[in-house]
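Structure in structure tokens, see below.
Note that one protein chain is taken out, while the other chains of the complex remain in position.
And then chain A:
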Amino acid sequence: MLDFFTIFSKGGIVLWCFQGAGVTESFTGPVNALIRSVILQERSGNNSFTHEALSLKYKLDNEFELIFVVGFQKILTLTYVDKFIDDVQLHFRDRYKNELEQKGALKLLNNSFEFENDFKMLLREAEDSSKARSPAPMRSFKESEKSQKTVKSMIETKGGDKGKEQGGKKNKNTKKEAPAVEPAKGDQGKASSSGQKMAENGNQGLTADEIMQKKREEFFRKRMVGTTEKPSKSPKPQKPREKQMRVWDMGGNSTKDLDYSERNGDGSTNGGEQNQEAQIDLGMQPSSMQGDLPSVDYESSEGEEMEDEDEEVVVSETSKTSSKKGGGFGGMFGMLKGLVGSKSLSQEDMEPVLEKMRDHLIAKNVAADIASQLCDSVAKKLEGKVMGTFTTVASTVKQALQDSLVQILQPKRRVDILRDVMEAQSQRRPFVITFCGVNGVGKSTNLAKISYWLIENGFTVLIAACDTFRAGAVEQLRTHQRRLNSLHPPEKHGGRPVVQLYEKGYGKDAAGIAMEAIAYARNQAFDVVLVDTAGRMQDNAPLMTALAKLIAVNMPDLVLFVGEALVGNEAVDQLVKFNQALADHSMSDKPRLIDGIVLTKFDTIDDKVGAAISMTYITGQPIVFVGTGQTYNDLRSLNARAVVSALMKA
């Protein structure tokens, strides 16, 4: 059923692989795709990945630096795969512990890992176990509980207890039957009958104390038994033969009390009864609140709850201290023992540190889900890793988080706009850059800055004013064009103006203007075309469709999403919806998605630089430009290390 299973080291050498019967394609491609999209982009929080028709599940072994990957067809739903991978991992580790513990990569090269037989055995076990858990066959009538009951038990009686005793044999075969036959103490089955008992108690008018007592007992019982047994289909021996009028616990037994029409005149008996019943209903005695107020512990139900909580806390604390190696001698020695020696990291060790790191990242303006996904991914990467001497858990986790952040911010492809423009120049076609984003992020301003930079490097620029909606958009671009031309007069650049504006006024179709602008640039041999679009909210479906159409029709070389650095959790929503719209509305198989990000207003945040992380994490695309002000010179490129150090600074 499995297509393939590989075990390879983090350094890239495959230790052992298995290819399912009848599978001809090599699995190198899908596994590489898995590595590049998931592990390297720090999305290892959830451990499955789909690639074309295959579904891949993986597990990281951080102690020996191994990765276990299994692949199977997406349409199959195999339930045993997760447990299977864990079993294989444990088995492999146990078997090859000695070889794997050697240092250096030679161990991987020189040893051959003959894991075939073990693997087949484990696979067979896993498949058998999954078959064994197939749905249970339906019970016949003889096996069911109904046949066990005597007729007498089915007749309901007044006292709740008697109904519980079942005559007849207990069927030991069916697992589902709750052992509710014990009459006396805390069993869950009593809950159903005690409910009825309550009603009847209410009927009989017990005193308030007894009611409270009963309630307390019920609560206590419930807490004790917990969630072990659910009498899902536990037999109700007192199945009512006919419809019974529902009796509420707290309700009175007659509606006469609700008739207030005579009360005004008659105060004695009715009022007295009313008062007494009111007392019963509210569970109060007239003299119960005399004297000092009782302390909180008096309410035993709350007290029990608190006690249980305390017990749980104490239990977990003791387990924590006992799990640490130096628990006995005092805090100092325990700490020292934790520093020295090889200790492997577990989830509980990392949890407090990761919690703190997550809050720290959120405080630095990283989107909340991104921060938690990042922390999960780092936890997965570090689980089981053996720490060196003199390293604390906190320092290891911090270092790993820092490395992952740098890794995320590093571009995954070459980012060199000038070189690409030169390439397009040699092919005699203009290089088209499109700017998109929500309202007010700085698209037009940064477009002007980028055109200034391109002009400084000797290229000619055509600005296409495809923002036909906002008042003053075209005039704004015209002003920029005039300024840029005055800064770089045409006489110095071969007689032709370095920047030209292509506009068709307001209200026209943006995609059409863009197409005409590109054709004009090709005719007039412009080097770069910068297309300015209108700002739009990501929820605005018709506008998103229009943007997708513009991009799909014109096929720009670079689609840049302009986002401001002040944005917080919104960044996630914006980028996801923009990408979604671009993917949905394009006709081709390979839709043009966002290729790069321009991070603007970077000077307004001092060190809360989390938006950079959120944006790159969501799209996987690099940050191409960083805008740090409103003059033409305020354009920078991203320095990953500086951003990460600002992020990790306390």
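Please note the rule applied: a residue touches a chain if its C-beta (ideal position, glycine included) is under 8 Å from a C-beta of that chain, and two chains touch if they have at least 3 such contacts; residues count from 1.
By definition in this document, contacts and distances are computed from a predicted model.
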item	value
Complex member absent from the view - protein name from UniProt, among "Phosphatidylinositol glycan anchor biosynthesis class T", "glutathione transferase", "EF-hand domain-containing protein" or "Signal recognition particle receptor subunit beta"	"Signal recognition particle receptor subunit beta"
Sole residue of A:V14, A:L78 or A:A368 that reaches the chain not shown, by the stated touch rule	A:V14
Option touching the unshown chain, where A:M422, A:M515, A:L566 or A:M648 are the choices	A:M422
Touch with the omitted chain, as defined above, among A:P411, A:P497, A:G568 or A:P591	A:P411
On chain A, residues whose C-beta touches the chain left out of the figure	6, 8-14, 17, 28, 31-32, 35-36, 39-40, 65, 104-106, 108-110, 403, 406-408, 410-414, 416, 418-419, 422-423, 453, 456-457, 602, 625-626, 628, 635-639, 642
